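Apart from one protein chain that is not included, each protein chain of the complex appears where it belongs.
Labels for the chains are A, B, C and D, by order of writing; each one numbers its residues from 1.
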Amino acid sequence: MLELTDIEAGYGRTQVLHRVTVPTGKVVAVLGHNGAGKTTLLRLAIGLIKPTKGRVFFEGENIASLAPNKRVARGMAYVPQGQQSFGQLTTMENLQLVADGRRRGKALIDAQLARFPALEKFATRKAGLLSGGQRQQLAIARALITEPKLLILDEPTEGIQPTIVAEIEHTIMQLAGEGISVLLVEQHIGFALEAAERYVVLASGFVTQTGEGGSAAASTVRAAMAI
Amino acid sequence: MDGLIAPLLNGSAQGALLLLAALGLSLTFGQMGVINMAHGEFLMIGAFSAYLVQQVITASGLSIPVALPVAFVVAGLFGLLLEVTIIRWMYRRPLDTLLVTVGVGLILQQAALQIFPSQGVPVEKPRWLDGQLTILGYSWPMRQLFTILLATVCVAALSAWLKYTSFGRRIRATVHNRDLAETTGISTRGIDRLTFFVGSGLAGVAGVAASLIGGTNSQMGAQYIIPAFLVVAAGGIGQLKGTVIAAWAVGVALAFFAYWTTGSLAQVLAFILVIVFLQLRPQGLFTVRTRSLA
Amino acid sequence: MTKKPWISLGGIGVFAVLLLAVAPLVLTDHWLNNLGKYCCWAIAAVGIGLAWGRGGMLVMGQGVFFALGAYAMAMHLTLETAGDRVPGFMVLYDPLAPLPMFWEPFRSAGFTLAAIVGLPVVVAGALGYALFKRRVKGAYFAILTQALAVALAVLISSTIRETGGDTGLSDFKYFFGFVLNDPANRLMVYLIAAALLIVCLLAVWQFYRSRFGELLVATRDAEERVRFLGYDPANVKLVAFVVSALMASIGGAMFVPIVGIITPAEIGAAASILMIAGVALGGRASLFGPALGAIAVGWGQSSLGSTWPDGWPYILGLLFIVVILFLPNGLSSLPARFAAARRKPDVPPTPVIAAAELEEVRS
Amino acid sequence: MTDASLVVTDLRVEFSGFVAVGGVSFDAHPGEVRFLIGPNGAGKTTCIDAITGLTKGTGSARLGDTELLGRPVHKIVRLGVGRTFQTASVFDELTVLQNLDIAAGLHRSSVSLLRARRGVDRSIEQALEETGLAGEPATPAGILSHGQKQWLEIAMLLVQDAKVLLLDEPVAGMSHDERTATGELLQRIAARRIVLVVEHDMDFMRRFATRVTVLHQGRVLSQGTVAEVQADPQVQEVYLGTAGAATTAAMAVVLERED
Partner (left out) sequence: GARAGDDAAGAGSSAAASCVDTSGDTIKLGFLNSLTGGMAISEKTVSDVLHMAADEINADGGILDKKIEYVQEDGATDWPTFAEKTEKLLTQDCVAAIFGGWTSSSRKAVKPVVEKFNGLFFYPVQYEGLESSPNIYYTGATTNQQIIPAMDFLAAEGVKTLFLAGSDYVFPRTANAIIKLYAAKLGIKIVGEEYVPLDKDDWTSQVAKIAAAKPDFIFNTINGSSNVGFIKAYYDAGLTPAKTPIISVSIAEEEAPAMGHEVTGNYASWNYFQSLKTDTNPEFIKNWKAYPNSSGVTSDPMEAAYISLYLYKALVEAAGSFDVDAVNAAAKAKPITFDAPEGKVTLDGENHHISKPGHIGRINADNQFDIVWASDKFIEPDPYLEGYDWFPADIRKQLTDAAG
């Protein structure tokens, strides 16, 4: 699906990622401490920053030069870190934004509203006025509406109440089951590994460990990540 | 009584012209956050295109109707050019666009001065705009009515465009958070170009109207830019209805001040008025609530 | 935020020597006089650098404060020249009417000097307080100040008997008792202007390295956040704004004896923007940038303006475009850039400012 | 250093008709790490907003015997009430050190503001140490990672030595060990200060909360020790989750986070 090979990238003159290769797989978890470079890696995957070196392939095609919106058109979806949504638009407008021009757009929106009741409740409120968690739910809903082939999630459960965390985690499993691939950054190692087919651990921009997912891996990973 | 009606009409006409000038800004400035100081020069471009059209279509009855769309496209294309060459690099620092476009304005002015007769060119008003229409005992100059009509049409068209197509939404999303918009599948570049094209095009239309009211020369743009910005600001950024009301209010205020005081004092008072108003309502007439810091 | 304050202090020293010692020796009277004029703009520019570069307040109406100083000075010199007669330009409109009330106090040199310092402080203080307390910022602030400048220019142009209107005030014979035509005195006037510029530079130098300087930058980047550190951003901005207004006023005051005429054209939109041009060119946030930039623009106007008048607007226009586009931090950022290429990497400036500014423009 | 407590009584916040917080009362004392939990949109952040003067609230919030409500933001801060934000916000342009120095500045005289900074205050060095930012003093805050920013925010509270720390999801996006470190840091701080934490990480709560208040739809749903709160069926219902498809997954998560 998505191949990231020997990636070098950074901001301005700051190099953040060093020869990072992400294993391919249905659900891939990216783990690491603060500042390890996880977000950077995902931003690169969706095209917000360009690699200085390395291969970025999607469905066997080189997409290194594609703009993010083109990548979305090809079936990638991205949920950024930090509850980002369009504050000036209402919750509903946020959803319509992505639904626009899609067949069954309406149905897709309803599906998500059903999944996240809070959004239904505050459909007409400006997203900027929503609570943090509500915004995060909104962000995920936006991503799902695009019916992606690849879902890129940067700490999706951050700031969300446990019941819904469970809901989201459940959803991710479900989607994976339906054959959608997922690139996941998640601090809850347990869940991440449980969901993941493969995982990679980053430390200050270097890959320190990769391996098969599954709860079994937890202990080795913790060891790798222990401060 | 006469001291009320006459200024009211003149004011509405002036307001309409102001509105036309401000309409484009309410897109490029209000929606996109670009402070385009060359907007006045785009207006000038519109006026000159009206003149050029008249060189081809000499029947002035026909030329103006033709000139309107032409001016829209020509000015729009200049705007587009500006966007793709310069503005596109500046979205991350809106205040700087102000300075860059000041430079653009200077260049356009000088170019116009050298290309066209320095004294300016005549834009012949169509005969069907001659004379006045007498409604309820007051004679209303056709030209003023035309300006008002034109403004109304443009506002209607623009608001429809923003309301009934998804563009309005996309523009706002793009401005609010480019990266997020991009990753949401919006072609932010496309949106930018389109918005800027339309915004500048509207300036062109305003130019045609202006060419029928004042002189058509290299300096004409300068006198509209500041008032236009004030109007957009007073209306509340990104608030079309606000812009409309503000423009009308400023126009009428100008007219009344001019009627009761002198032409110069009117300018001053009108400015002061807006400034004081913005003092009282810093966010303009209509405001978007945001959750502070969020 | 100047990394190495003492170096920049040395820089000011060198600058002082150039302006005060070298220039008078090498330049002809004419060019020295012009340099004096540029210095006046530079003084205003230094203030803009403080308010805009560090404070993020794009002050597009510095003409207003430039005017306050300039007209205060001009009124005094006019009266000094006219002696006990009513100034010539007033006679025609109403030969018998006395001097307008507000002119009277400007007979006194002391009052005039006080006004040059006091007026901008009071006006900027009141204006700034009103605007900042109401959280007027970003584009709004820029446009408002610009509008003020335009309004004032129109007002002056239209009050011919009171202010000389669009013709302005000119033809001054004396400067606080010194004969302006005497070359020695002209040199003195120049030296005063140059010295004042140095003083202003020293002032902002201290500002920048002070904690206030950092606080100012913080306020620029995240005004709301500053509140949660227990400061009132309004006050922080107010200080910067008032200081910049004061500098503009001083620049204006010196402009009058040096150039010998002040008119509304020097305070309207165009003039106010030209001041900004210098600052942008030199580097808004740097110490020397604004001053050097202003001098450069002034010089360009004088020399290029005459060798190729038709071309000057193009050059000036391109200047704006190229500098802002490629050197957001002005020419003075060039050395730093080269150095940085080797030094340990840091952030690209643009994305970071973004958020704050965008906020400003939208809200 | 302070024995005054933060007492919130019948706090109400409305937004044009919508009641975000409808009569919430709780108190927090020095020496305890008080948690404020509840579903998304329950009104936790709004409570903090109201206490810190960011949004208008009615009712009362007193620190010792000084009323906080109705004062301008910066005055409240000067009374010793500090907070962090759910979406970390620091001064991107300034270095970590400068960020802290400004935070430390509010007790300085306006004259000393005009003087340059010489050396680094003791308090700042300490804060850097405690928050593990000691390595980064010269880094522009703008390029810190998400979690690093949150630590910087806590550090800023420390140097401005706030009597009350209101922390809105301080460990969001931190790795397990980092959470532990942060939690221990909070416990240390709490010895001498009032610490109020909003969090969704139950594991984190279990390990560091002394007392917990649960909000739901703008009202207090339950109060007490961690055990009590967890046992409360209502809380499980609306927040922790019991019934429904989620259970297994949720439980799995909760369990695995136990260690």
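To be clear about the criterion, a contact is a pair of C-beta atoms (placed from the backbone, for glycine too) under 8 Å apart; a residue touches a chain by one contact, two chains touch by 3 or more.
Note that the structure is a prediction, hence the values are computed from the model and not measured.
Trainee: Indicate each shown chain that the hidden chain touches within the full complex.
Mentor: So, taking every chain into account, the missing one touches B, C.
Trainee: For chain C, which residues touch the unseen chain?
Mentor: Answer for chain C: residues 28-30, 33-34, 37, 80, 82, 85-89, 91-93, 95-96, 154, 157-158, 160, 165-168, 170-171, 173-174, 177-179, 181-185, 187-188, 259-263, 265-266, 270, 301-302, 305-306, 309-310, 312-313 touch the chain left out.
Trainee: Contact with the hidden chain only, please: which chain B residues?
Mentor: Residues of chain B in contact with the hidden chain: 2, 6-7, 10-11, 13-14, 17, 110, 113, 117-125, 131-132, 139, 141-144, 210, 212-220, 222-223, 254-255, 258-259, 262-264, 266-267.
Simple rule for what comes next: only the chains that are shown with their structure count from here on.
Trainee: Looking at A-D and C-D, which one has the bigger number of contacting C-beta pairs?
Mentor: So, comparing the two chain pairs, more contacts are at A-D.
Trainee: For chain C and chain D, let me know how many angstrom lie between their CA-based centres, rounded off.
Mentor: 45
Trainee: Just curious, how far off is chain C from chain B if you go by their C-alpha centres, in Å?
Mentor: Inter-chain centre distance comes to 31 Å.
Trainee: What are the residues of chain A that contact at least two other chains?
Mentor: Residues 11, 14, 88, 129 of chain A touch two or more partner chains.
Trainee: Which residues of chain B are in contact with two or more other chains?
Mentor: 175-176, 238, 288, 290, 292-294
Trainee: Which stretch or stretches of chain C touch chain B in the complex?
Mentor: That would be residues 58, 60, 130-131, 134-136, 138-140, 142-144, 146-148, 150-151, 154-155, 157-158, 224-225, 269, 273, 276-277, 280, 310, 313-314, 316-321, 324-325, 328, 350-351, 353-354, 357-358, 360-363 of chain C.
Trainee: In the complex, go through chain A and note every residue touching chain B.
Mentor: Those in contact with chain B are residues 46-48, 67-69, 72-73, 78, 80, 84-89, 93, 96-98, 100-101, 126, 128-129, 142, 146.
Trainee: Inside the complex, what are the residues of chain D that reach chain A?
Mentor: Residue positions touching the partner: 15, 38-42, 45-46, 86-87, 143-148, 151, 168-169, 172-178, 181, 200, 202, 238-241, 245-247, 249-250, 252-254, 256-257.
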